[in-house]
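What you see is the complex with one protein chain gone and the rest in place.
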């Protein structure tokens, strides 16, 4: 299985998360591309560090909203969103190429991620950008989503990710963060859910039922206190269970 | 000879110059990359129009200064400037690739252009970015400049451009715009200087002396009243003199 | 009656509309505050010109979205929107004070205008900002709207504006711009509607019925070809009908 996390989310003097520590844990790095976070110097450095560790570089594309960190939904026209996505993929590829690596996949960020899962118009815009740029470039996201459909329609490889630290609904969706218990914080519970997803392809949902969760990649987080330690523990648990960790993207 | 002009310099609802008219005149388009002007939607559209006409696409890289249109010198650290240049080249390449073309050369814009001609530190930063990205990607600029030296040091192809509408000093530099007569406005004088540069490789300088001006490309402008008509007249005069117009970049 | 129009909507080298011409026509200038359009130099200049002509200065507050000209709805949290509005009012007041005038009213722009008319959360955020800044500062907008309610709740003076060049629905709302006939372009029709609003307090709606339209201010536009001439004609027609033109804001 692959382990992915958001990286390179600083901007200028401002830092967020521990990029270097996470790069020793994950096999795929979702690198912010400057629209909601990230700047060229950071992008180049993270690409160099990822290349040195054999970590795959993914374009973490987002809305053009630095003040809102890409967490505010924006009603942007489809052709403008597609161009914004193209621009961000290309910008990261410029940095990646200079670091001797390349953009290996695309994963939308924040409000664009959520919107692309449910809104066919914005999902299609993201997929249109990739189709125009390189239809063999994979997308990473949730299964049974508008983005998965849009990718399928265009022959774009679509890979599923799952979350070890989020409570699933019985419909296989993530419980909204505003709900109590939506984010698992107990390390044992997170590790158990990671093992359950990877080994059994299923997790216990909020109503107690067991649901199927297929995933090529497990999403980890590094921007909260203790998150790096928890990510490290998940990694160790998977390796201990005999799971091989490797980038999902070819 | 090649004819180049700055294009795609609008931003959002704001327009500047007549991109479509200029694309029918030039053989190389210096496309703004979003840092001092230009936005993804505009970049993509200009790339599509350029591809349809066989016009070469160049990255018009600039300082990150939308409010100042890249015309204010910024004392940016070399590594940050190099990363900014990489980012812009990559972003335009993303748009170009989606349009079925590619970034064929790089030309700095505004204050970065002027600084890169005289300041070895910023010139080296620009050249470092290209060396890391693709050392076969040509640079376009003035001869006998810091940027030309930096390109030569790294084996980057460097092409000279000249100006039909600017008064040269006897040292082969452009007279500062703040000086009277620095910009030629008489169409006959502009056409005569264009012919002189292309056919004879020399122009009359401000002190009346004839100086050598070698150029692979002639820079035209499209953002002032009458500029498009003048550019068209220069093009017609060169074709009338039997000059073949073609992109300088391979 | 008052005549208002959007002004100062350029940014850096980019211009939009003819500020100087409009300032000779309107009695109130909605000046963009730098978030969706406008820059400090433009804001200061427009304030100086407005002060010289006795034109009232209003804060045209918008979403922080230069690339989208504030025309894209953004799902911003209420407290962040309130702070953004405060910031913009203050910034314009800084420029106005230096020009010997002051911010006399607030009018939201673009997508924020539309959202504030229908969405109680964003409407309340705008009104909260004004209440905290100065509850005697008037708001300008549509009648029977979420913003009007939010203003009333806080004792903020709320003035109605009407549109001479927009087709009204029988419910007193503006027909969506995407509908045919939504924007009146025939000068005679625009002038007739202006007179009807100001003299009779009513207009003919899209279904042919006559509806009541009360307005302290008529909104004119200056950013399309012929718009300035049309605005001038409306002004002349109102003066010709004996209407006195003066700012609505005290």
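Think of it as A, B and C in the order they're written, each chain with its own count starting at 1.
In the analysis below, a contact is a pair of C-beta atoms (placed from the backbone, for glycine too) under 8 Å apart; a residue touches a chain by one contact, two chains touch by 3 or more.
Treat the numbers as computed from the prediction; the structure is a model and nothing was measured.
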item: Left-out chain, listing which of the shown chains it touches; value: A, B, C
item: Residue of C:69, C:105, C:133 or C:163 in touch with the missing chain, whole complex considered; value: C:133
item: Contacting the left-out chain in the complete assembly, out of A:68, A:141 or A:247; value: A:68
item: Which residue of B:65, B:131 or B:165 touches the chain not shown here; value: B:65
item: Listed residues A:3, A:16, A:167 or A:231, member touching the removed chain; value: A:16
item: Those residues of subunit A which, in the complete complex, touch the missing chain; value: 10-16, 37, 39, 66-69
item: Subunit B residues touching the omitted chain (full complex); value: 64-65, 67-68, 72-77, 80, 111
item: Where the missing chain touches subunit C, by residue; value: 34, 39-41, 43-44, 79-80, 83-84, 86-95, 97-99, 129, 132-134
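Going forward, only the chains that are shown with their structure count from here on.
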item: Arrangement of touching chains [line / ring / star / complete / other]; value: complete
item: Chain copies touching (subunit A, subunit B) - same or different residues, decided at half shared; value: same
item: Distance between the centres, which are taken as Cα means, of subunit B and subunit A, whole angstrom; value: 39
item: Sequence positions of subunit C contacting 2 or more other chains; value: 67-68
